[in-house]
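Below are the structure tokens for one structure; questions will follow.
Removed from the display is one protein chain of the complex; every other protein chain stays in position.
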Amino acid sequence: MSIKFKLNNKDIELNLDPSMRFLDVLRNHLNLTGSKEGCGEGECGACAILLDGHIVHSCILPLANVFGREIITIEGFKETKRYQVLADAMLEEGGSQCGICTPGMMIAAESLLSQNSKPTDEEIRIGISGNLCRCTGYNMIVKAIKTASKKGDGLW
Amino acid sequence: MVKHAIPKNVSEALNYLYDGDYKVIAGGTDLMIQKRNTAELPPNFNSNILYAFNLEELKYVIKEKHQLRIGSMTSLETLLHHPDVPQLLKDVIMEMASPGIRNMATLAGNIANASPAGDSLVVLYLMDAIVVLSSIYQNRYLPIEKIITGPRKTVIQSNELIKEIIIPNHVVTQTSWVKVGGRQADAISKVSFAGAITIEDDRVVDLRIALGAIYKNVVRDRNIEKLYRQETIAHLKDEVQNVLSHYKDIISPIDDQRSTKDYRFKVALNLIEDFINKL
Partner (left out) sequence: MKDISISVPKEDHNEKVSGSSPYVSDIKMDHMLYAKTVRSDHAKAKIMSIEIPPLPNGYFVVDYKDIPGKNYVKMIFEDWPVFAEESVNYIGEPIMLVVGKNKQTIDDIIDQIKIVYKLLKPVFEYKKSVIHKQFNKGNNKQVFQKQEYSISHTYETGYQEQAYIEPQGFIAYPETKDKVTLIGSIQCPYYVKNAVINTLGCEPEQVRVIQPSVGGAFGGKEEFPSIMACQLAVAVRKIQLPIKMIYEREEDMEVTTKRHPSKITLTASINSDYKIEGIKAHVSLDSGAYIGLSGVVLARAMIAATSAYTVDNLDISGDVYATNTVPNGAFRGFGAPQMIFAMEMFIHHIAKELKQDPFTMRMNHLAKQGDLTSTSGLFRDPIIMEKMIEKATEISGYHEKVKAYAAPSVYKGIGMSWFLHGCGFTGSGESTHINAKVKLKKDENNQVYILVAAVDMGQGCKTSLKKIVAQTLECKLDQITFDNPDTDFVPDSGPTVASRTVMIVGGLLARAALKMKETWKQDERMEVNENYVQPEYIKWDEDQMIGDAYPAYSWGVNIVEVEVSPITYQTKLKHIWSVYDVGKAIDKRLVLGQADGGIAQGVAYGYLEVMNHEKGKLRQKSMTDYIIPTSVDMAPTDTVIMENPYILGPYGAKGVGELTLVGGAPAVALAIELAIGKNVYKIPASPEYVLELMTDEH
């Protein structure tokens, strides 16, 4: 079945089983391995991508549900200025240790900041509440997103 | 061979459902996990699948004079930020799962899944929600408690699609939602409580209590609620142990990997007591 959608700003058409996990479409068919599998049940957020600008878990997203929509993965996001501000903030605040949750956190941050460009700490915590991290205890990630929202004035 | 249908509109969807035996999937946040296969393999759907999530026609929130109509494919996250959605429903959604799940989850999906621990169901029961089931023949309007018959069991026919959820307007003085999960986000409820009371001249006009994850489906007993109509608030508070003894008889929690029946039982009663004490 032919599924048409936009991926990282490019039009794309795939002829694959529509029930396939979108995470597998990305990793195995499109060689985009920036989205990771940490749990396979939408719990850890390591597979997070943006669907029409909103965070979703690609490991429980059937390919059919992206029909006609716009998807941005970490590979697409990293070409933007917003990414750079977030990445720099993560470096400054120590928000990334082993890195496996980091692409998902970046996606969650982008999803949050595009809805709410000046979030409170509590709102940031809620924004990343679907992204599990075992290394950092979250606080440095929260600080990084706060810093990015301050430094990226006007970007979001 | 499994057939996949991605209908462009509701009419096409209903035709598919009439013609063949399709299982409807909305956001997929429940079904993709329930039917999960080995990683990198497609899910074990074992039936034809109709993907309803992208039916734009079913994404709406319409405020009418006496009710709120919610299109079945509206995401929970959209409801969370919509000005016309009652605060009690927002309170529930806010603590459900996580943003990523809320962006794909729908009330329709929650209803069709009929999980005993489903949070939104508790409040839909409390608010006397009506579910609209559409087929090519007709629209059926059923109260939510007639839709769900048991854990993961509904009366939804294979040729029907959940079209809309209707929430009647409800003048209310105080509401309460308490979700008790294993942690503060991303948790399946161990027990949940929704309460609503309408007070006039210091008397109970309407009292509603619903409990989740405490039985095979949501517990709400209108007979118990009726007993306390017209009582003064002070009297209701005095009667609180009586109220609890009624609910003790109708809740039957279990031990599982998340919690114990003793805990669920005690906390459910504490939540009812706390609601009444804080009036």
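We just call them A and B in the order they show up, numbering each chain from 1.
Heads up, the rule we're going with is that a residue touches a chain if its C-beta (ideal position, glycine included) is under 8 Å from a C-beta of that chain, and two chains touch if they have at least 3 such contacts.
Predicted, not measured: the structure shown is a model, and the values here were computed from it.
The absent chain, not drawn in this view, touches the displayed chains A, B throughout the complex. In the complete assembly, the contact with the undisplayed chain comes from B:187, out of B:58, B:148, B:187 or B:211. Residue in contact with the omitted chain (choice from B:8, B:81, B:248 or B:266): B:266. By the touch rule set out above, chain A reaches the unshown chain at residues 27, 33-41, 43-44, 46, 73-75, 78, 86-87, 90-91, 94, 96-103, 106, 124-126, 128-142. Interface residues of chain B with the unshown chain, by the touch rule above, are 37-41, 98, 178, 180, 182-188, 256-260, 262-263, 266-267, 270-271, 274.
What we mean here is this: only the chains that are shown with their structure count from here on.
Distance between chain centres (mean CA atoms), chain A to chain B: 28 Å.
Contacts from chain A toward chain B in the complex involve residues 1, 3, 17-21, 24, 28, 37, 40-43, 45, 48, 51, 54-57, 59-62, 64-65, 67-69, 108, 111-112, 126-127, 129-132. Residue ranges of chain B in contact with chain A, taken from their complex: 2, 4, 6, 25, 27-29, 32-33, 36, 39-40, 42-43, 45, 49, 51, 53-54, 77, 97-101, 103-104, 185-186.
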